[in-house]
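All protein chains but one are shown in place.
And now, chain A:
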């Protein structure tokens, strides 16, 4: 009996949602009173059952059927099923739209996240924090230049012009280096000497941040790196510049860390 009564109550509420004007009449047990005759006729098997349900053992399934019909009393009978189907359809449609919107949002957010994560942190650096200097000294030969007395004094015009040209070359080479560019400070030509050809002494200065300086010393700003970036640059130029006045012989390059 408990089951039956509960079922009636639920179905009564269910029915009520169909039309707001509906009279919430389907109370437990006495809901049968508001039932229209043709509904009752249709459910011949259940006829009169809710009214005289006390004491009778009827399966709750049948009761449910009866009460559902009962609850929909105020919808016209023909419209009854249409009303329910369209309601279910709208609900289904809403759910589908909701899911689609959710999926789109999830994709959008993940795309945005990926793009954000993909921002390459390696491009960002704060050169103002680079304070620890690191210098390299060395020399190279200019096989296409003839040594003149003027070159031995750095203040002379010829010497100044050649030094400026070479400095610019070194500047450009290290500034455009992806790994070393940010640490590069300056390149200086310190002197020209007379070998069998012109020998130039140079000094390179880099500055590095306090943190990570040990790693930088061992890898990025190691002698091997600084030297070979210069060396491969010279090999690259060999083909098109080997006749020029500023041509540096790659094998003549040497470099030492300045302590």
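Simple rule for what comes next: a contact is a pair of C-beta atoms (placed from the backbone, for glycine too) under 8 Å apart; a residue touches a chain by one contact, two chains touch by 3 or more; residues count from 1.
As a working rule, contacts and distances are computed from a predicted model.
> When you check the chain that is not on display against UniProt, which of "Lipase domain-containing protein", "MIP18 family-like domain-containing protein", "DNA replication complex GINS protein PSF2" or "Granulocyte colony-stimulating factor" does it turn out to be?
Hidden chain, UniProt protein name: "Lipase domain-containing protein".
> Considering the complete complex, identify which of A:167, A:222 or A:252 is in touch with the unshown chain.
A:222
> Mind pulling the chain A residues that touch the left-out chain?
111, 114-115, 118-122, 177-180, 215, 218-220, 222-225, 227-229, 231-232, 235-236
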